[in-house]
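Removed: one protein chain of the complex. Kept in place: all other protein chains.
Per-chain residue numbering starts at 1, and chain names A, B and C are given in the order in which the chains are listed.
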Amino acid sequence: MACRKTRRPRRNRDGAKASRNLSSPTLAKQVTEIGHQFYARGWALGTSGNFSAVVSRDPLRLAITVSGVDKGLMTEHDVVGIDERGAVVSGSGKPSAEASLHLAIVRARGAGAVLHTHSIWSTILSDAAADGGLAIEGYEMLKGLSGVHTHDHREWLPILDNTQDWASAVPRVESILQEQPHAHGFLIRKHGLYTWGRDLGDAKRQVEILEFLFEVMGRKRGMAWQP
Amino acid sequence: MACRKTRRPRRNRDGAKASRNLSSPTLAKQVTEIGHQFYARGWALGTSGNFSAVVSRDPLRLAITVSGVDKGLMTEHDVVGIDERGAVVSGSGKPSAEASLHLAIVRARGAGAVLHTHSIWSTILSDAAADGGLAIEGYEMLKGLSGVHTHDHREWLPILDNTQDWASAVPRVESILQEQPHAHGFLIRKHGLYTWGRDLGDAKRQVEILEFLFEVMGRKRGMAWQP
Amino acid sequence: MACRKTRRPRRNRDGAKASRNLSSPTLAKQVTEIGHQFYARGWALGTSGNFSAVVSRDPLRLAITVSGVDKGLMTEHDVVGIDERGAVVSGSGKPSAEASLHLAIVRARGAGAVLHTHSIWSTILSDAAADGGLAIEGYEMLKGLSGVHTHDHREWLPILDNTQDWASAVPRVESILQEQPHAHGFLIRKHGLYTWGRDLGDAKRQVEILEFLFEVMGRKRGMAWQP
Partner (left out) sequence: MACRKTRRPRRNRDGAKASRNLSSPTLAKQVTEIGHQFYARGWALGTSGNFSAVVSRDPLRLAITVSGVDKGLMTEHDVVGIDERGAVVSGSGKPSAEASLHLAIVRARGAGAVLHTHSIWSTILSDAAADGGLAIEGYEMLKGLSGVHTHDHREWLPILDNTQDWASAVPRVESILQEQPHAHGFLIRKHGLYTWGRDLGDAKRQVEILEFLFEVMGRKRGMAWQP
């Protein structure tokens, strides 16, 4: 696979600057487009999945999908603005219960966008790992992950246990992000994938890369492996 | 997965009221849209599948797809109105032979919409269960089912034997619905899925949730399991 | 699954009459639409597949796809008229080398349309049968086949060895169609499916039914079976 075109400088500071120049309505439109595409691919069925992008960093503002929306039918009105504590500051609707996770990732990684998908293969693989994570190694597709320049790379995705209290789980997530500074995402057991990027395009590319690799690995392990 | 947005009050009475406000042509349009989408996903190939929504409760009127229609080509004219005994009261065409099942579910569950799909995975899994039903447990996606608020949930879907005489089978279906008051759907052996909801959006979400989980479970059991 | 709506009388004579009323341009348009749809589903990739419909019975005229066309890009100009010996009588282009098979099926079964697809699952299953055919039994979806009114049906699809000389193979095909008067289609080994119907809609429904059932059976046998 070709290296991706470097359209913007890579430093978070610059990424943030780029995001700041984008108005929230534009981000809402991009988030909506991603929702439609991921729904069509079966990665966000049944109102699952939630997606966010940084509107500004100081003060911190996120554009994030509201809870319970059919991603195939969603419009820009299903994206609200929240502040650094998760309170709605623009638009109307209840943000995802996992908004605290999005905020934690933005803070820990300086991400400009966070995408969370529920695919068949991430659900299956997140349930299989014996040692707290999933290793993916030696595939050309890995070069689609930010900062990876060779197929000779070992990606380690931590797997977190699921919970219904993400606000309380934030410290756990933060410590995992700190322990695994090179991870490009993480899985939640029997739940799905979180990944992120400088901007929505960057994060969308990583979702496609990781979902592709999950399917490759799932089909290879396949039925010889029983969880 | 985020909890779904509660757009309407949950009581059946209110659900019914909401439905009463929707004219039958609007429901016919929504049913048609669902037909097109499910056909595209391969859940209603070869004229299979049938879909209904409550137009009014007193007297009971259902908008339901007619028999033998290509769901990819169907239009609003392929949806007819039937009364509580299944007789056509508006539009023309023969309602599905399974209309009596739709009516039984509406009565037993107070549902505002009933959807029946024929997918690959529901066909396979409905043939596999050894003990009269299929258990699905521990998946975040289960939260997409009405009234489920945690992944720590065990869904039990009864499996009914297939028949060509659904009118006579209604008592059997009613007794299963009564014995399993928490089931969000049921399977018919080597045939497919029935699920329902307060309205068409609610029922469509449940189809997507259950079909997703069928695929996860089917791929996991996979080929190590032989029916 | 609901019984299909009987839109037209079932006798071949009447089917022929219905077809005679359709002008060839209309049939060409319908064939093209089927080509686009089957290409999108992956049943006619790489210029594979060929499709025909009866324009008139006396004299016998078929509208048939020309050879080597990308079914995703095909237009009505890629459908030509042929006579009972396979010679082009309208439009330009070389008809499929398998035109003689289409003509044989039209004659033997009184079919109004013949569809031939190359899917993943028909390719796999056509290579697996040990005893000259594939049995499919007990599925509700079988009711989508013409004249089948219950899931309690056993469909037997003969499997023919592949050849590059279909003109010479016609007697073999005719004798198999005669020996298996109830078969709704046949498979060619490592090649694909032939099925037919009173008209294009009827034949398209049977393709969807059979392809659905091939996928169910292929996934069930799956990897426990090794050809």
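In this section, a contact is a pair of C-beta atoms (placed from the backbone, for glycine too) under 8 Å apart; a residue touches a chain by one contact, two chains touch by 3 or more.
Computed from a prediction, not measured in an experiment: that's the story for all the values here.
The missing chain, though absent from the display, is touched by one residue of A:Val31, A:Ala44, A:Ile159 or A:Ile209; that residue is A:Ile209. Contact with the omitted chain, checked across A:Gly72, A:Gly86 or A:Gly201, is made by A:Gly201. Which of C:Thr26, C:Thr47 or C:Ser146 touches the hidden chain is settled by the complete complex: it is C:Thr47. Counting over the whole complex, subunit C has residues 42, 45-50, 65-70, 72, 93-94, 96-98, 118, 120, 123-124, 162, 164, 188, 190-192, 218, 222-224, 226-227 touching the chain that is not drawn.
Residue positions on subunit A in contact with the hidden chain: 1-7, 37, 138-141, 144, 149-152, 201, 204-206, 208-209, 211-212, 215-216, 219-220, 222-224, in rising order.
FYI, only the chains that are shown with their structure count from here on.
Of all residue numbers used where subunit B meets subunit C, under half belong to both copies. The two sides are thus made of different residues. One finds 45 Å separating the Cα centroids of subunit A and subunit C. Separation between the centroids of subunit B and subunit C, computed from CA atoms only, is 32 Å. Looking at subunit C, one finds that residues 222-223 touch two or more other chains.
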